[in-house]
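On to subunit A.
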Amino acid sequence: MLPWLNQSLTWGNALVLFLWAVVFLFIVLGFVTYAIYFERKVIGWMQLRVGPNRVGPFGLLQTVADIFKLLIKEDTIPRKADRVLFIIAPALAYVPAFSVLAVLPYTQNLYFADLNVGLLYYVALSGISTVAIVLGGWASNNKYALLGGMRSAAQMISYEVPLVISVVGVILLSGSLNLRDIVAAQSGGWFWDWNFLPQFIGFAIFIIAAVSELNRTPFDLPEAESELVAGYHVEYSGFRFAFFMLSEYVYVYAIAALTTVLFLGGWHAPAPFLEFVPGIVWFLLKFAFIVFFLFWIRATLPRIRVDQLMGLGWKVLLPVSLLNVFLTAAYLELFIKN
Partner candidate 1 sequence: MSEEQKNSEEKPLTEPPVDAEREAKLKAAAEARAARAAAKEKAEAGAGEAPPEAPKPPSPRQPELDAIVGLLKQEIEEAAVEDAYVNELNSDMPVIIVSNSHWREAARLLKEHEQLRFNYLRNVSGVDYETHMEVVYHMVSLGSKREAAIKIKADRDAASVYSATPVWATANWNEREIYDLLGIDFPGHPDMRRIMMPDDWVGHPLRKDYEPLDSEV
Partner candidate 2 sequence: MIRTEELLLNVGPQHPSTHGVFRIIVKLDGEVITEATPVMGYLHRGTEKIAENLNFTQIIPYTDRMDYVSAMTNNYVLVHAVETMMGLEVPQRAEYLRLIVMEMQRVASHLVWWGTYLLDIGAMSPFLYAFRDREIIIDLFNELCGARLTYNYMRVGGVKWDAPQGWLDKVREFIPYMENKLEEYDRLVSGNEIFLARIRGIGQYDAATAIDYGLSGANLRCTGVDFDIRKAEPYSLYSQFEFDVPLGKNGDCYDRYRIRLEEIRQSLRILKQALASFPDGGETMGKVPRAIRPPAGEVYVRIESPRGEIGCHIVSKGKAEPYRLKFRRPSFVNLQILPKLLVGETMTNLITILGGIDIVVGEVDC
């Protein structure tokens, strides 16, 4: 990707970059399709069920059938809903999800953009989805949706802060916001060089805040099915609903990739003697493990209440992440700089 990015922007180059983006879009859509399938399978197995197994061999075409069903549904817009906002909200939720994928590096040479402020770009853009959710909740002209939207806004803002602060430790250790440099700083050869051990506090907080950012159980209040009857997307059906779901799963992809890059050593092997296995395989293994972990806690844990969630975010995660920053800075000052 680097040679194309460094050339000047001619029509030919722009076309090539655009085509690569389309290819990547299809890869991401493929991921979403099979992530949904595997989520249903894994949760089914944990609940002594089988999960989808009818549509296609082993049920592999289940998500395709579901998406097709969503696409052919009637596009209902409630009469008193705010039309423009109602229509914009799903798209506005999806666009940042896809744009943040630009900065994620997969191996040494496989990446899209090499921004020096990659991490900052990621964090900044992912906040825009909050606006989209509030818009969706408001524009639906439905009290349940409004409650869901408000809850979601409160939740996402509360957890954005510890999320960012927890990676400050990583930034201090790596000395850069560039995601490729962060991975390079974890290249000791052994798994204990990866950031999750030196930065275990930051890692724990990042995982919790990330699950909350994704609106997944145990933090899935905005879509709390049993209380708010689907929360902010209760009035959405068909294609627009599919967009909200799509953006959620693309964020799952993004967070899993980001966790791998920041804390699990990206494409590095856990031991030097395993380095013959290509980096992309390690990246995918770690990525798959994080995604599985997210499904696992969804099947296991109950939902946390909204005021307890706020309490957890502001009173526990934020102070602990600040503590992490101080400890990292002190460690660097005392042991590394000398």
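Selection criteria: all candidates are chains of the complex that A comes from, given by their letters.
Everything below uses one rule, namely that a residue touches a chain if its C-beta (ideal position, glycine included) is under 8 Å from a C-beta of that chain, and two chains touch if they have at least 3 such contacts; residues count from 1.
Values in this document were obtained by computation on a predicted structure and should not be read as measured data.
Listed candidates 1 or 2 all sit in this complex, but the one touching subunit A is 2. In the complex of the two chains, the subunit A residues touching candidate 2 come out as 43, 46-49, 143-144, 147, 151, 217-218, 220-221, 224-229, 298-308.
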